[in-house]
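One protein chain is absent from this view; the other protein chains keep their places.
Right, chain A next:
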Amino acid sequence: MSFYVLIPLLPLIGFLITGIFWPYFKGKGHIVTVPLMIASWVLSLKAFSETMNGPAVHIKLFDWIDSGSLHVAISLMVDHLTAIMLVMVTTVSTLVHIYTAGYMKDDSGYDRFFAYISLFTFSMIMLLMSDNLLELFVFWEAVGFCSYILIVHWYERKPSWVAANKAFIMNRIGDFGFMLGILLVYVVFGTLNYSEIFQKLPAHIHDTINFWSAFNGTTQYSVITVIALLLFVGAVGKSAQLPLHPWLPDAMEGPTPISALIHAATMVTAGIFMIVRLNPIYNASSIAMSVVAWTGALTAIVAATIALTQRDIKKIVAYSTMSQLGYMVMACGVGAYGAGIFHLLTHGFFKALLFLGAGSVIHSMSGEQDIFRMGGLSRAMKITFSTMLIGSLALSGIPPFAGFYSKDLILSDAFQSGPTGHIFWMIGVLTAMLTAFYTFRLIFVVFFGKENFSEGEHHHGHEGHAPHESPLVMTFPLLFLSVMAIGAGWAGNHYDIIGFLSQSMPVPHAIGRPELSEDSLKSISVIVGLVGILLAYALYGKPSTVPQKMAQQFKWLYSLSLNKWFFDEIYDLIFVKPTIFLSFLLWKEVDKGVIDGIVNGVAEFCQTSAAAIRRVQTGQLQNYALVMAIGLFGMVSLFLFVR
C-alpha cells in the first residue's frame, strides 16, 4: 500500500474515532482529528511533489460494481490536477480544523462538529481522487450530505434547518441533471471511466439522439452537447451558479468555519473541478461551452451587484464567493481551464481567509453580523484587520496579491477567445470593479469609522465585554492563509502553474491577434480595481450621507440589489407556493376527503348495519326460546310435508 491511500484514510479514521466515541471526548475532539489532518496535509504535499516530476498515479482499491458490461472500481487517481487541488483542500481543511478549536469552543456540539468536518474532508479528497463518474458522483453526494449536516449544526435554530433543507433540495435538482448525464454517458460510451470515455470520445462526436421518438418527434440533438449540458446542471447546483444559487447565501446560517471550508474553498468548487476534469467532453461541444461561459459571466455580475447592498458580513462574502465561482465557470466556458483552476486555488485561500476573518470579527462581537453595527474594529483587532485587508486586496485583484494573477489570467484568456470573449472580458472587468467596491465597503464599514455598537448590547453579551482580538488558535490560520493569499498567485505565476496543469488538460488557444497587449489588459483590470476601492473610500471611508441619497435616487436598482434580484420571491411564487397549495389540496381534500372517506365509510357502514341487526338480540330469554320453537316447527314441517 502506498502512502496515497493514507491521504483520504486519515481524515476518515479521525471521523470514525470522534464520531463513534464522541461522548467520551467532552470538548477534546481536536486531539484526534487535528493531528490526523496535519498528517494528511503533509502527505498531500508529498503527493504534490511526486507528481511534480513524475507521472500520474493510479491505484485501484477494489472492484465495486462488476455487472455485465458495467465495471466500476473504487480507485485513487492522482494526476496533476488532483495533486494541486489536494494541496489546497487539505491546507484549508487543516487550518479550518485548527481555527474551529478556537471558534467553536464551549459549543455543545464541539466533538460532533470535528467528526463531521473530518468526514467532509475525506469525501472531498475522494471526490478529487476519483477516476470514474460514479465514484465522483458518490462523493459528490457525500460532500453535499456533509454540507447539510454542518449547516444544520445548530439544529435548534429554525433558520439553520430551513437553510440546510434549502441547500439540500436545490442541490438535488442539480444532481438529478448530473445523474441523467452519467446515465447518458454510460449509454453512449458503455463505460464510466474518465480515460476510457476520452478514448472513445472521437468516435461518438457526431452521434445524435432523438428525445421525442416516443412522440414521433424527429429533432436530433448532438449527444455530446446533451451530456455536457446535463453534467453542467450538476455543476450549476453544486457551484451555486444562476439559477440554482440561492442556497449558498442561506447556507451562511451554519457556523463560520464550514462557510470557509465548504461554502468557499472546497465543496462549491467541485462543479468547476468536474468541468475541468471532463474538459474533452466540453471541448467537443461549442454550444455547451457557450452555455457554461454565459452562465458563469451572468452569475459573476449578478452576484456582485447583490453583494453591493447587503448588510450581513457573511452574506457579503458569500455573494462574493458566488461571483468568483462565476468567474471560474466563465473561464472554463472560454476554454481557459488552467486559469479557472488557478483562480480556484488562489480564491480558495483568500476566500477562506476572508471567511475566517469574518468569523473572528463575529466571534469578537459576540455573534453580531450586521456590518453597520460594527465599526472601528481595526484598533481592537489588529491581526484580524490586517489579514482581512490582505484577503480583500487579493480578492480585488491588486498586485502583488494572489487574486491579481489568477483573475487577470482569466480576463486575458477571455479577451483572447474571440469576439464573444470581449463581452465576457467586459463583464469580468465590471465585476472586478464591483468586487473591489463591495469588499472595501466591508473593510471601511467594519474596521474604520466610529463604533456603532454599545457595550453590552451584543446578542449573547452576558458580561458585555468590548471587542477583543481572537486567541492564537484562531489568528494562526488567518496569518497562514494571508501568507498564501500574498504568495500563491506569485508562486503560481512564477513556477508556471498553467504549464504544470497542461499535463492534464489542454491550454486555450488565442483566436486571432488581440487588439490589446496582455500588459495593457492587466493594467486595465488593476486600474478598475483601484477605482472600486477609491469609490468605496469616497462613500464609506468617512461619515457621509451619499450612500443613503444614492439609495433613494436609484430606488428601483437599490431594492433589486437589496432583495437579491427577487430570486427567492420568484421561486417562492413559481415553485414553493404552488407546491404548498397542491400539498394542502391533497391533504385536506384528497387525503382527508377521499382516502379517509373510504376507510371511515366502510367502518360507518358496518357500525350502522350492526346497530340495526343488534335489535334482534333482545336479551329476553323467552324471545330466543320462541325463535327456537318456531325454527323447530318450521324444520319439522319442512321435513314432514315438503319432501
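Points worth noting:
Heads up, the rule we're going with is that a residue touches a chain if its C-beta (ideal position, glycine included) is under 8 Å from a C-beta of that chain, and two chains touch if they have at least 3 such contacts; residues count from 1.
Here is the rule we go by: contacts and distances are computed from a predicted model.
One chain of the complex is hidden; its UniProt record names it "NADH-quinone oxidoreductase subunit K", one of "Aminomethyltransferase", "NADH-quinone oxidoreductase subunit K", "Tripartite tricarboxylate transporter TctA" or "Osmoprotectant uptake system permease".
Checked against the full complex, the one of A:K158, A:K450, A:R614 or A:R643 touching the unshown chain is A:R614.
Listed for chain A, the residues touching the missing chain in the whole complex are 614, 617-622, 625-626, 629.
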